[in-house]
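Apart from one protein chain that is not included, each protein chain of the complex appears where it belongs.
To keep things simple, chains are lettered A and B as they appear, and every chain counts its residues starting from 1.
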Amino acid sequence: MSLDLVANVVVSGVLTGLVYGLMALGLSVIFGVMRLVNFAHGEMMAIAMYAAVVLFAAFGLDPFLAMPAVAASFFALGYVLQRGLINPFIARPEHSQFMLLVAAAMILVNALLMIFGPDARNVQTDYQLESIAIGKLLIDKARLYAAGAALLAAAALFGFFRFTLTGKAIRACADNNLGARVVGLNLRHLYALTFGLGSACVAIAGCAMAVLVEVTPSLGPGYTLLAFVIVIVGGLGSMPGALLGGVLIGVSEALAGLWIAPSAKSMFSFGLLILVLILRPQGLMGKRP
Amino acid sequence: MTPLLDIRSVSKSFRGLKAVSNVSFPVPQGSIVGLIGPNGAGKTTLFNVIAGAFAPDSGQVVLEGRAIQALRPDQVCAAGIGRTFQIVKPFPGLTVLENVVVGALHRTGSVREAEEKSFQILETLQLAEKCNLPASTLTLPDRKRLEVARALATRPRLLLLDEVMAGLRPTECDQLVEVFRRLNGAGLTILLIEHVMRAVMKLAQDIVVLHHGEVVARGAPAQVVRDPAVLECYLGEETEV
Partner (left out) sequence: MSRARVLLSLLLLLLLVFPAFSGPYALSVATLILYFAYTGQAWNVMMGFAGQLSLGHSLFAGLGAYAAGALFFHFGIGPWAGVWLAMAICALAGVLIGFLAFRFGISGVYFALLTIAFAEFTRVGFDHIDWLGGPGGMFLKVAQRDQVDLLHFRGPPVMYYYAMLLLAAGALAVCSWLLRSKTGYYWQAIRENEEAAQALGINTFRYKLAAVAISSAMTAISGVFFAFYYNNLFPEQIFNISRSIEIILGPVIGGVGTLFGPVLGAALLTLLAEGITELMQALGWEIPGAKQVFYGFTLLVVVMFLPNGIWPYVAKKLRL
């Protein structure tokens, strides 16, 4: 196994991992602020991917160009969904929350199946076949663009939470729920905003992913689990942690696929999750729960 | 005579803050000892150490000559110490009777026997009429009494009461004082944290005053309440104007 091959695989893993990281970032924000177990997260990702596919098929719109529109609509839908449907469940026991989102996921996955059928769809652009050579490394252009978009979106999100008043308000809710209410923050609105933002992250990640893989309805559940693994490994409540976790998982899956067997790569992720839950539940960069 | 419970130089810090600092005092067999002091003085932390919720950083908690500071809460209960919580913790989904039965089952494997014993205890605490109501429907004073009943059901030698009088009307307070007097007369040793001085003065034979985690005074009630050090920790120092 040449070092070049390994290096290429690692780079590929890092880039894909950044897209995973953005998806997980959306979950981290939702879970971190509202303690909501969004079991429909992966399904939302699948919907975003289909949105990109459809826009491409109908208008020839490149997924990267479609991102703003898809993100905006996901934000709006997410806001409405949270405010309208999910909000009463925040206070309910975990298994109740979980069942609500499982039901939602079930509906979403199968709606996709009904509309699009089980066959794989994809987006075909020119740059998917091109790569950039840097020294001995051969980097796929599509993967590079996808990672770039993910980083930009993540940076925008960091900026929002760091520098805007609303962002700080949301962080306050996450840190101290009761305190936030006492101070007069409109929790319902902020929660809905958070869910909207998380959905927008998923939207962008989904558009980016659509140029990297084929899209089928069954991708949903797998992404949900992946998002949870990343969030926990990276650390709950830590945004850099989500990205770092994404990269870690991306690289380890790529390497596992290279060294062990492609079909066994997810075993590594789950094994890692178990270890992290037992030994270091705050993950790599999170706060001690 | 060896005390039932002996606190020996117990200290406990949380992230650098000394909650309990070198506290020592005995709780004689069959007595009622009151633990008072301003908020944040370390009283509940001391209770938590005694009850096994935390281990002390140093010092010993000795029950009848046996060091128990390293025991788990359930082991401490088995050793004969029962406790109530400052913020009550009922089992909301269970009825009042069932709540107490859980406690009573510590001493018997038979649910029927536990139910009988529990009902008797509820009667002494005047909660018997509410025995089939869900615990979640009780008012706060009733919840406090339920908590006492539940702890009593484990038939402890020593009962730790954490601010059980808070929120009770004077008549309710007096009723509860009577209950504790009777239980004490029957052999139960009691260590109570209390802010309601009415109850402390009526019940306690010995008072320990805690301030900033340290014992600042100890003695009979009449002396302690006149002790200038005690007055200072509640009222603050006199300053030159």
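Here is the rule we go by: a residue touches a chain if its C-beta (ideal position, glycine included) is under 8 Å from a C-beta of that chain, and two chains touch if they have at least 3 such contacts.
Keep in mind it's a predicted model, so treat the numbers as computed, not measured.
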Residue touching the undisplayed chain, where the options are B:73, B:141 or B:167: B:73
Touch with the omitted chain, as defined above, among A:90, A:113, A:137 or A:172: A:113
Chain not shown: contacting residue from B:16, B:65, B:109 or B:185: B:109
From B:51, B:138 or B:158, residue that would touch the chain that is not displayed: B:51
Where the missing chain touches chain B, by residue: 51, 53, 72-74, 77-78, 82-83, 85, 89-94, 98, 101-103, 105-106, 109, 111, 114, 150-151, 153-154
Residues from chain A at the interface with the omitted partner, ascending: 35, 37, 85, 88, 92, 94-96, 98-100, 102-107, 109-114, 117-118, 217, 221, 225, 228-229, 232, 261, 263-264, 266-267, 270-271, 273-274, 277-279, 281, 289
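Everything that follows uses one rule, which is that only the chains that are shown with their structure count from here on.
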Length of the line joining the C-alpha centres of chain A and chain B, rounded to whole Å: 50
